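The structure's right below; bear with me while I get my questions together.
Apart from one protein chain that is not included, each protein chain of the complex appears where it belongs.
The block that comes next holds chain A.
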Amino acid sequence: MRPILMKGHERPLTFLKYNRDGDLLFSCAKDHTPTVWFADNGERLGTYRGHNGAVWTCDVSRDSMRLLTGSADQTVKLWNVQTGTQLYTFNFGSPARSVEFAVGDKLAIITTDPFMELTSAIHVKRIAKDPTEQTEESVLVIKGPQGRINRAVWGPLNSTIISAGEDTVIRIWDSETGKLLRESDKESGHKKTITSLAKAADGSHFLTGSLDKSAKLWDTRTLTLIKTYGTERPVNAVTMSPLLDHVVLGGGQDASAVTTTDHRAGKFEAKFYDKILQEEIGGVKGHFGPINALAFNPDGKSFSSGGEDGYVRLHHFDPDYFNIKI
């Protein structure tokens, strides 16, 4: 089917997130204004105004009532999804790069970038049921990894935290004590910055994408490397189909490295791979610039991609897609 081109952002996209029901799509971009769209027809539903810097990330609560956004303005804001009002602002000394609600939505992970003399950090915050009782206080702060942490997510039952970033190592931390439990193997792991991390629907495994032109599939509990998917381009965004055994990788040459005028030169495609056989199935072209964000609708029947070109492209699959045999 023809993709729906969603024009609303004025700057490159940074992150995409569907709510649990799959009817809303939240998009973040460098233009300060997270936006919510109807995930079906791509109509713009509203914006969340208040950030004063590029918005790097967001997460929506399970009941689709609360939105958490992290921004380069060194704040993380909690919003009322329906009204677009700010409920609370967490202040940090450096840009917030990644946020995620825990199972039960009572906790959230926030990662902050290294900035000035501050090192990167993973903060665990308690999210109060009643926003008026919300406090700034962190339950836990983990420091240690060198360089930026591009993504940190909760492990099963909120008992662990998985982090990945510039130092190419994936780490599993104890979410109670902040102790380092596991580290990915240098040999088999990524060779360059890990840019993205996507969990499976049941959280049992996750996919990481890296600038080393590969994506890797890991077991969440044991951090065992299960699969590697090789591409020809740095990977900026990854996602997994909740319905079929497909993984999608997005990326492309850094815009500054693209010297020719032909957009094919950069390979700005969303590439589909068979999750089990690790073979490329196909690609979805369209963006004029690298793909920065990818998200699968929880029903597995559509996905959206956000590019450096400022567009979100919403793709509903043709019926043929569900009968691909390789």
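Convention: a contact is a pair of C-beta atoms (placed from the backbone, for glycine too) under 8 Å apart; a residue touches a chain by one contact, two chains touch by 3 or more; residues count from 1.
Note that contacts and distances are computed from a predicted model.
Of the names listed as "Transmembrane emp24 domain-containing protein 3", "AP-2 complex subunit alpha", "Vacuolar protein sorting-associated protein 26C" or "Eukaryotic translation initiation factor 3 subunit B", the one that matches the UniProt record for the absent chain is "Eukaryotic translation initiation factor 3 subunit B". Checked against the full complex, the one of A:Thr119, A:Ser138 or A:Gln253 touching the unshown chain is A:Gln253. Not every partner is drawn; the one left out touches chain A at residues 20, 62, 102-104, 106, 156-158, 201-202, 204-205, 219, 221, 226, 232, 245, 253, 257-260, 262, 264-267, 275-277.
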